[in-house]
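Submitted below is the structure of interest, expressed as structure tokens.
Apart from one protein chain that is not included, each protein chain of the complex appears where it belongs.
== subunit A ==
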Amino acid sequence: MDNTIKLCHGNGGSHTMQLIHDIFYEYFHNPILSKGLDSAVLEIGQERIAFTTDTYVVKPIFFSGGDMGKLSVCGTINDLVAVGAKPLYISCGMIIEEGLDIGLLERIAASMAETAHFADVKIVTGDTKVVEKGAIDQIFINTSGIGQIRNNYRTQKIHAGDQVIITGTIAEHGTTIAIEQYKLKVKGDFRSDCAPLHGILEQLEAYMGNIKFMRDPTRGGIATALNEIAVHSGCGIRLFEKNIPIRKEVAAINEILGIDPLYVACEGRMVLVVDKEKSIEILQHIQQLDHCKEAQIIGECINDTEPYVFIENSFGGKRIIRPLEGEMIPRIC
């Protein structure tokens, strides 16, 4: 094996996890980091603060349904929401390639401001670096964010029977980006689901005690997010294929391209693991949100000895869903 970083180390799948474990956990190790949540949860005095960071390198910068600016604010907000925190303040670090059109930068900034305003967060600090032409591709953005944990929310132990909810249709961001990045000429309305999810916490205020775990399924799609939940909890997860919400044209284009939409990124969805007794109520509350009308219960946790995720189809087939493994290399002989 050669010892260099490959693109697959950044795809959010098992290679990324390996890298994080072998290098960053190894050197930075502390109990907060090794929890592996979407945001770090910090106990400062009486307060519990959530803190997270993310860097955005998406191509193209402007895409149907959003742009890199909006994405960079939403992503950080959603990571805070995933640990039950109300997002409050965000930082903005820009790395800009020499020669970038200032008008373009302005559009990005405007989009960030609009999203922040909508989600009631403030962008309170930042940093700007310009690098020589060719050192990067146009612009990279880093955002960090802090939020306040509401009602002392804590993740809870997941048990067999707990239900898995997705807050909307899957695979829209990744599919849109792929179509635009590869300039595929396809018919249909494809737009990223990119959106801030801060509204969920308010909407579910009364049910926070019934929410065991949340994760936003970005790179690697819900397949990877669910595998992480399975490993974290030690429970298996069984998905019902017919319950997974996906827009027809998204499903169709992924089918044509031979891509499994379970592995395709979302940018405005949350996976929730909730108590079975309250699952229907929680679902109904989520569905009242503008952005979450298609929310569904897509599966359940099963008490199996090993943390496998599998998807059951209407013929009774139960295909094992492994975490994303880099390229989708065929396995069928």
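Miscellaneous remarks
Here is the rule we go by: a contact is a pair of C-beta atoms (placed from the backbone, for glycine too) under 8 Å apart; a residue touches a chain by one contact, two chains touch by 3 or more; residues count from 1.
The criterion applied here is as follows: contacts and distances are computed from a predicted model.
Taking the options "Stage V sporulation protein AC", "Branched-chain amino acid ABC transporter permease", "Carbamoyltransferase" or "Glutamate synthase (NADPH), homotetrameric" in turn, only "Carbamoyltransferase" matches the UniProt protein name of the chain that is not displayed.
The missing chain, though absent from the display, is touched by one residue of A:157, A:293 or A:318; that residue is A:318.
When the omitted chain is restored, the residue from A:133, A:183 or A:248 that touches it is A:183.
Remark: the residues of subunit A touching the chain excluded from display are 14, 178, 182-187, 253, 255-260, 306, 308, 310, 313, 315-320, 322, 325-333.
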